[in-house]
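Only one protein chain is missing; all other protein chains are in place.
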Amino acid sequence: MGDLIQIVVAKYNYWIYITLMMIGLYAMIVKNNLVKKIVGMNIFQTAIILFYVSTGAKRGATIPILEHGHGDHGAGAHMVHAVDYINPLPHVLMLTAIVVSVATLGVALALAIRVYSRYNTLEEDEILAQIREK
Amino acid sequence: MSQQYPALLVIVPLISALVISAAGWINKRLCFPIAVAALGVAAYSSIGLLLRVLDEGAIVYRLGGWDPPMGIAYYVDHLNGLVLAVVSVVAFLNLIASKKSIELELGDKTAPFYALYVLQVTGLLGIVATGDAFNLYVLLEITALSGYAMLAMGKDRAQLSTLNYLYMGTIGACFYLLGVGYLYIVTGSLNMVDIANILPSLYESNAVLGAFIICLVGVWVKMAFFPLHAWLPNAYTHGPSAASSLIAPLVTKVMIYVMIRLILTVFTPEFAFNILAISKPIVWLACIAIFMGAILALAERNLKKMLTYIIVAEVGYMVGGAWLGNRAGMTGAILHIVNDALMTLCAFLVVSNIAYKLKGYAFDDLKGLVRKMPFTMGAFVVAALSIIGVPPTCGFFSKWYLISGAIQAGQYAFMVALLFSSLVNVVLFFRVIEICYYEPFSDGHGHDQHAEPMAEAPLTMLVPLFIVAAGLVLVGIYTGDIVNKIIEFAIPQGIV
Amino acid sequence: MKIIGLIIALVTGVLLIGATGDFPDWADPASPASTHLSPHFIEKTMEETSVPNIVTAVLADYRGYDTMYETAVIFTAGLACFILLRIFVREEPGDRLYRHLLTGVTVRVKEGMELPPSEDFERIDATWTPPDLIIKTVCRFLIPFIQLFALYVIAHGHHSPGGGFQGGVILGASIILLAISQDLRTSVRRLREKLDAVLCAVGVIIYAGTGALCLLLGLNFLDYSALASVLHCDPVTARSHGILIVEIGVGIAVMCTMIWIYNNVSSTGKYDEGL
Partner (left out) sequence: MIWELDLAILTLVVMAGIGAITVKDLLGAAILFGAYSFMMCLLWSIMGAVDVSFTEASVGAGVSTVFFVAAVFRTTRRTKD
């Protein structure tokens, strides 16, 4: 039992991200409503971002902004130790990924509006039925 | 200046895409010349880059001046030198050929369309040139977003099929991103070469296996490999001609390049072919892809949609060839990237010429086309011969390599699939050409009537088409040189 | 379909969970991700770029090339929304409605007639609802402070969380707030569509142009230390300034694109009253 808790505590962040990812993927595949699919897509992307941010976490470290940073660079700068600061690289990557996800969201919503203005519904099965009728 | 080719290749299109979109608000006629100039520079520097690579070997370009594992580096070797040249030349020719049809189909939105076109090319060139796994994802998204926007400008159900493409494309890109994340957590690096150096000690790890599978599935979604192909036919069929004749030849091929790059550079052939015993099932999957692509193409009564199913089958060729795990198969796959880009471009340019004149490309619309558009149909015959794989054209040679690779690897099913697909292609194209020879049934007496006047597409559309058709034959003739001077060096010595 | 979706999601989940077994423990300081590249960034950022916020330094300098494309992605999205949605209607047929701002009287102008040129009239739609006085006033007060904060975020990205991207989004949000609290015409009057679209491109050009300038000055693309000779400072400070310049470019591009997307989405490309 103690081992189990140990494993859960060590990995639960990863498990939650996988749960969220499955929710998002399920919504994208199964949901019939186009906007619901877009919501699922965003949950999926955010889950991946959560995963990356988790990889950057470091026990006993602080946020990646150097203390006393202002003005004293050069010879007299005090030593910076890598163990004191959280890994900044995943944060950088995820800033980019967030931007990409909002960009995709914009395009997806624009497309959904176009689809709605043509078929007057957002339900995929109703749209397909309309196409088949023609 | 030749030191800066890798940067120019991608930066000039990017900046000109921005300038085009700004210039569109001032004067729409400025857009086309800027786009042509930008892609011309890109094509020129990619060919210059390829020649430099042939002379000096692989080139590393450090962006921002930082050394590779810290910063992002471009890593151009024989493999991506070749693909870069193909991408930029195809995009350039297609741009010139598509001017009239863009003006016809896009109306008052030509300026943003040109900007998106150039952005798409930027993204594709960047994907091919980059040596950083995460940078590839960002560029993938540029390509994808501009592609969605261009394809959705079509008619009928273009928006709906593009929205489906967007869902699938996002899943694919996210899977790739996730795979890179898995690699990052076990190696701590994002640079492809650096990852490859760290990985050998981790080959046993489940995380690396997971990363490989997720990346592979993500890339397969993007390239429309068989069970994941559902988005492709509708999205490509309903898009505007200029967009589909850019995206159909390039996007799937570039994704195949990414897969080959993942196998050869990131995970190394040792891991992909020897440690993981998944080559056989993947080649079987490729066989199914080829069969299904061919059969679905047979069922179509619409020229453009038929071609999109042929693309699905061709993706099967290349995936199968790359996974045969021997030199001939890999050569065939890389050669087929070049050939297939050219032949698909040729076929889609023919379709866009037909669409320009006829406003439709269902089989019933094509009757009497040989009389009406003899030059276009001439080019179509060349493309058809090449897709079937008839000797002087280039399609034959890549198929030859693929088949000999299949025999070497003992994968006879793959050989059968290739031959079957060639046979189906013969049926498909001769059916189309036969229809085109028929006169339309007009007023009862077919042969008394005067022949319909020739209504050929304008010269700006025909000349690039002829250049591509000639290219199909020329590439076929010079296959030996391409293989011996370029592809031979692109494949690591480990693969025999 | 439900079952297929469930199976796909579960298979993916099982595959991913299986692969997490070999991960280093969560937040383990000895994991490869924390020991391979990141120590270099953490320990050398200050002496190589003189930017205390490591994320900003890595974002705009070490991996500046990614960020340039990130800005280009946003720009592409703006352009995509524009090309997909925008409907150019030169002049709608039929009568138009104008509202006199001082008296609140609505004037109907027949087709083909013109109103005398005057600042007091505001074009409205048939479905126009008066903006709520409280919301309108509160937003009037808030917007300048939001914008001030956004500028602070951009300018202070070197020393605190934030930077061009966040600041740009907040700036964009302030204009979107104006569009929501009053109507889209009011906000478009403040920032014309043409200017907005051109500024989007200009923002990315500032970024890519800074990179190209470095290239022209003889170093590699985006190597800001080349700017030292232009800015008259040492290469390390030049990197810090280069980061500031590109952050401003990012801020402009992001702000305008957010507004552009919002305008197109909320009015389905007609640029009428919006929400």
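Each chain gets a letter, A, B and C, in the order it is written, and its residues are counted from 1.
Basically, a residue touches a chain if its C-beta (ideal position, glycine included) is under 8 Å from a C-beta of that chain, and two chains touch if they have at least 3 such contacts.
Remember, it's a predicted structure, so these values are computed and weren't measured experimentally.
Under the touch definition stated at the start, the shown chains contacted by the missing one in the entire complex are A, C. Screening C:124, C:173, C:227 or C:256 against the full complex identifies C:173 as the residue touching the chain left out. Which of C:163, C:211, C:235 or C:251 touches the hidden chain is settled by the complete complex: it is C:163. Residues 27, 53, 55-56, 59, 161-163, 165-166, 169-170, 172-173, 176, 180, 258, 261-262, 265-268, 274-275 are the ones on chain C that touch the missing chain. Residues of chain A that touch the chain left out of the display are 9, 12-13, 16, 19-20, 23-24, 26-27, 31-33, 35-36, 39-40, 42-43, 46, 49-50, 53-54, 56-59, 61-65, 86, 90-91, 94-95, 98-99, 101-102, 105-106, 109, 112-113, 116, 121-123.
Everything below uses one rule, namely that only the chains that are shown with their structure count from here on.
The interface with the greater count of contacting C-beta pairs, when B-C is set against A-B, is B-C. Inter-chain spacing, taken between the CA centroids of chain A and chain C, is 18 Å. For chain C, the set of residues that touch two or more other chains comprises 16, 20, 23, 31, 33-35, 37-38, 41, 63, 66, 70, 73, 76-77, 80, 84. With touch defined as above, residues shared between interfaces to two or more other chains in chain A number as follows: 21, 25, 55, 89-90, 93, 96, 100, 103-104, 107, 111, 114. Those residues of chain B lying in contact with chain A across their complex are 134, 137-138, 141, 145, 148-149, 152, 157, 159-160, 162-163, 166-167, 170-171, 174, 177-178, 181, 184-185, 190. By the touch rule above, chain B contacts chain C in their complex via residues 4, 7, 11, 14-15, 18-19, 21-22, 25, 61-66, 69-72, 108-109, 112-113, 115-116, 119, 122, 126, 132, 134-135, 138-139, 141-142, 145-146, 148-149, 152-153, 159, 178, 182, 184-190, 198, 205-211, 213-214.
Residues 21, 25, 28, 34, 37, 41, 44-45, 48, 51-52, 55, 89-90, 93, 96-97, 100, 103-104, 107-108, 111-112, 114-115, 118-119, 127, 131 of chain A are the ones that touch chain B when the two sit in their complex.
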